[in-house]
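Note sheet for the following structure.
Note that one protein chain is taken out, while the other chains of the complex remain in position.
For clarity, chains are labelled A, B and C in written order, and residue numbers in each chain start from 1.
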Amino acid sequence: MAVTKMPLAKALNESLRTALETDPKVLIMGEDVGKLGGVFRITDGLQKDFGEDRVIDTPLAESGIVGTAIGLALRGYRPVVEIQFDGFVFPAYDQIVTQLAKMHARALGTVKMPVVVRIPYGGGIGAVEHHSESPESLFAHVAGLKVVSPSNSSDGYWMLQQAIQSDDPVIFFEPKRRYWDKGEVDTEAIPGELHKARVARGGTDLTLAAYGPMVKVCLEAAAAAEEEGRSIEVVDLRSVSPIDFDTLQASVERTRRLVVVHEAPVFFGSGAEIAARITERCFYHLEAPVLRVGGYHAPYPPARLEEEYLPGLDRVLDAVDRALAY
Amino acid sequence: MAVTKMPLAKALNESLRTALETDPKVLIMGEDVGKLGGVFRITDGLQKDFGEDRVIDTPLAESGIVGTAIGLALRGYRPVVEIQFDGFVFPAYDQIVTQLAKMHARALGTVKMPVVVRIPYGGGIGAVEHHSESPESLFAHVAGLKVVSPSNSSDGYWMLQQAIQSDDPVIFFEPKRRYWDKGEVDTEAIPGELHKARVARGGTDLTLAAYGPMVKVCLEAAAAAEEEGRSIEVVDLRSVSPIDFDTLQASVERTRRLVVVHEAPVFFGSGAEIAARITERCFYHLEAPVLRVGGYHAPYPPARLEEEYLPGLDRVLDAVDRALAY
Amino acid sequence: MTVEGTAARKPRRSVKRTSASATKGRAGAQAPATEPQLVQLLTPEGERVTHPEYAIDLGPEELRGLYRDMVLTRRFDAEATALQRQGELGLWASLLGQEAAQIGSGRALRDDDYVFPTYREHGVAWCRGVDPANLLGMFRGVNHGGWDPNSNNFHLYTIVIGSQTLHATGYAMGVAKDGADSAVIAYFGDGASSQGDVAEAFTFSAVYNAPVVFFCQNNQWAISEPTERQTRVPLYQRAQGYGFPGVRVDGNDVLACLAVTRWALERARRGEGPTLVEAFTYRMGAHTTSDDPTRYRLDDERAAWEAKDPILRLRALLEKEGHADAAFFEELEAESETLGKRVREAVRTMPDPDDMAMFDHTYADGHALVDEERAQFAAYQASFADSEGN
Partner (left out) sequence: MTVEGTAARKPRRSVKRTSASATKGRAGAQAPATEPQLVQLLTPEGERVTHPEYAIDLGPEELRGLYRDMVLTRRFDAEATALQRQGELGLWASLLGQEAAQIGSGRALRDDDYVFPTYREHGVAWCRGVDPANLLGMFRGVNHGGWDPNSNNFHLYTIVIGSQTLHATGYAMGVAKDGADSAVIAYFGDGASSQGDVAEAFTFSAVYNAPVVFFCQNNQWAISEPTERQTRVPLYQRAQGYGFPGVRVDGNDVLACLAVTRWALERARRGEGPTLVEAFTYRMGAHTTSDDPTRYRLDDERAAWEAKDPILRLRALLEKEGHADAAFFEELEAESETLGKRVREAVRTMPDPDDMAMFDHTYADGHALVDEERAQFAAYQASFADSEGN
């Protein structure tokens, strides 16, 4: 049976397994991805079944991991790299920005860079410093990269399949605090496009746009607002580069109000790009400025403050109220 | 005599000289900053006059440069680090983002990080790959950093003084194609605040906001528009983190139209943040959406295409026309 | 005197080609001729042995002091592990098994020396006089470190692997510039040896002849990865290619760790530049309380290392030589209890930070956006108080 209910973590694991089975060029690389199965067990059992040649424990050096993945891609492989936590991608940032993102263009299209960089990201799990960050803006600004983030098990399975099949480098942000949330996965369904947004809930009064971990919060906010007689539409963007502005525009033209929600700091966050572009596209439709709910301009705080720091139901509803007050 | 006309490059050199003279804790570090005086000669003559102990040629390793500068700052020094070109800051990105930006907060304020990272940035000089980029967004999004960029000799002199005196890390973006533009520097004037914007030209019909290399382009555009009977205000933002939204808001409330211009790619660029926030602040004042003129979502192109890639007079005026057409 | 730590482990090689003489090249290759020599001054059985290069002469009181440090450190560590299980801490990174490496090196330091730790140097912190309770703040989630590094010359714990080796090098460059004769010590792990930052620290320290000691605790594991995933020759040899000496010391021998670190610090003080010390030891516990080592390593490996326990061997010496009597051990037991209690209480009464604290200390000189966000957040919080008031 192709439809199963499983947590996001398991869906990602199944997706990697499928990729390893289907394409002998697919490799998994990273710290502790072998016997341990990764600190979140996303690669659990894969080394046992596919061998150390295809599921590769690497030295503790992120630049080395991405740099050698680039070399493997040049040789015809399709490496799927795991970065252990969001805050540890920065040693690899140079290889990602100056090499991975630019190689295809530098070669005038003669070589391809089918490398996926998987990054468990975001907060809400009570972790220590560097383990709860949302750095997606720092990748979306960089031409040559694609940036996506699933919000549920089905998207986890399919978007990872599509990212691995893509001939472009994809930064794949996994909402770590949703790893244990269950959802249905149909491994035989024909998936939608990787970079297309999805209206997760229909509504007429205001649009909430989010991706990854914040989709759930927005759905909860919409449900809570309904009790107060407000009809909120929720758009799961799924992709941060490119952003599916067409779907979002269509929604905002109907609802005339938009609130963007993400965990990353608001300043220079994806909400800024969305606000700027939707305002340009929907200037005569908007009844209120696009409002943004996100992290503050501070390092991600210690665990005992993260509930205050993270956009939650109340802060989203507060923004909804403010937008509707215009 | 305190007022002299000098190119931006010389103003920066004089500013470093003053800092070395005034404060024995100030150090200059970087590749080729010694005998060569840096590839742009910004540190010309400083090693000769202040010795190898204070003007330090470093090994060719940017992470090492910033990482040791952090250590020197912890010991009480005030290192001014030179990154040779914009595209070579990425090996240091991890140290900048995870250490330099966060150390003060991590230590609950008990240590300070008076480190200046000077980066010659932007295009227009016909250079090869990695020598013409504008990565300021990638720093402005990061809490703990301050980001500034002077547009002229006087600001070059004074803003660098202030950046060195700041107890916070400052990423100091120098518009390399303006190095040779001359302007007056009054080394005895009392400077304005480091993070305050300046109205570079008054106007009533529309505001152009820019910083660094694009201020000159905007001033030229304003002059050209004047001939067509349009009164354009130009705001030199000077600081990208924080951004002086108060000055900008006051301008836009008067002109009711805003175009933001920068060399960096538009997508997730500083124009996005400015558009989002000014739209929120001036929602009922704006007659047109905030428009953005900047780089395209592509790696900075080879030199023979940069004129098309870079925002120039025509593209700025085109945006002005479009904004005024609303 | 040679310890073959990982010899029994199966080599992990994803490349299937014939792996012939790895380091034996031809002319110019200069492959190391001998097996690594482990500096040891105290055998696992508690016998004092001598080493031609590294001598140490400690009286009974000093030996008891080292023993006390190790026992109390282990006790503190056990207490923290327990507190994590009880939900008082979010995470704990245990130093179990590494007490000798940390106390030996930590006690070699002078007050004016400066320490750059990883996240596991609780024993070194102890030697520096850092209040153990202070170390728990970040693991409880109330701060990211938060002690003043300058009050004990003990820098904040650094989590991004390898970064601190560059900070230590820069700090040491500053010490040299000041003309001071202090030294700096940077701790890092076997896994960290692969990070580019550590290599750059080696380069900078060698080029500037910085007074820094690189102290690598090779505890055989980087989470689930054995040292063979990081290097195929002993780590202490890394130094040589950068132009400074490297030494491998028995990391479970507190006397050897003290002697070798002292020697390395003295070199630094004399202006002879950096040294790499590899303390060959073992992580007896899990990587952190979140880790499950049964997935990747065998129990008998641990058992073999238990026989080399750093505390037991010093106790054996103390007893054999009559340096400590039953009263000493009893008193220490009582002191351990008191420490445990104090730590438990300190943790349980540790106040949560104020909500507004997240807007503090991002900048020293202020930032307009932070001010704006702080004010907005305060107003938002106040709006609840208002509605609650209604």
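Just so we're on the same page, a residue touches a chain if its C-beta (ideal position, glycine included) is under 8 Å from a C-beta of that chain, and two chains touch if they have at least 3 such contacts.
Quantities reported herein were computed from a predicted structural model and do not represent experimental measurements.
**Student:** Under the definition given at the start, what are the shown partners of the omitted chain?
**Tutor:** Answer for the hidden chain's contacts among shown chains: A, B, C.
**Student:** Return the single residue from A:V39, A:V128 or A:A143 that touches the missing chain.
**Tutor:** Once the missing chain is taken into account, the touching residue is A:A143.
**Student:** Just to verify: which one of A:H131, A:R178, A:H195 or A:R304 makes contact with the chain not shown?
**Tutor:** In the complete complex, the chain left out is touched by residue A:H195.
**Student:** Of the residues listed, B:R17, B:R281 or B:H297, which one is in contact with the missing chain?
**Tutor:** In the complete complex, the chain left out is touched by residue B:H297.
**Student:** Please identify which residue in B:G37, B:P79 or B:P120 touches the non-displayed chain.
**Tutor:** Reading the full complex, the residue touching the unseen chain is B:G37.
**Student:** Since one chain has been left out of the picture, which residues of chain B touch it in the full complex?
**Tutor:** Per the touch rule, chain B residues meeting the hidden chain are 31-32, 34-37, 39, 52-53, 56-61, 63-64, 87-88, 90-91, 126-130, 267, 296-299, 301-305, 308-309, 314-315, 318.
**Student:** In the whole complex, what residues of chain C lie against the chain that is missing from view?
**Tutor:** 13-32, 36-37, 39, 51-54, 173, 176-177, 179, 193-200, 203, 206-211, 228-233, 236-248, 263, 267, 270-273, 275
**Student:** In the complete complex, the non-displayed chain touches which residues of chain A?
**Tutor:** So the residues of chain A touching the missing chain come out as 53, 58-59, 61, 63-64, 67-77, 94-95, 98-99, 102-113, 143-144, 146, 166-168, 195, 241-245.
Note that in this section only the chains that are shown with their structure count from here on.
**Student:** Of all the chains shown, whose C-alpha centre falls nearest the centre of every protein C-alpha atom combined?
**Tutor:** So the chain sitting closest to the middle is A.
**Student:** Going by the average position of its CA atoms, which chain sits the greatest distance from chain C?
**Tutor:** B
**Student:** Compute the distance, rounded to whole Å, between the mean C-alpha positions of chain B and chain C.
**Tutor:** A distance of 40 Å separates the two centres.
**Student:** Provide the list of chain A residues touching at least two other chains, using ranges where the numbers run on.
**Tutor:** Residues 87, 90-91, 129-130, 267, 296-299.
**Student:** Spell out, as numbers or ranges, the residues of chain C touching 2 or more other chains.
**Tutor:** Within chain C, residues 143-145, 160, 196-197, 362, 367, 369-370 contact more than one other chain.
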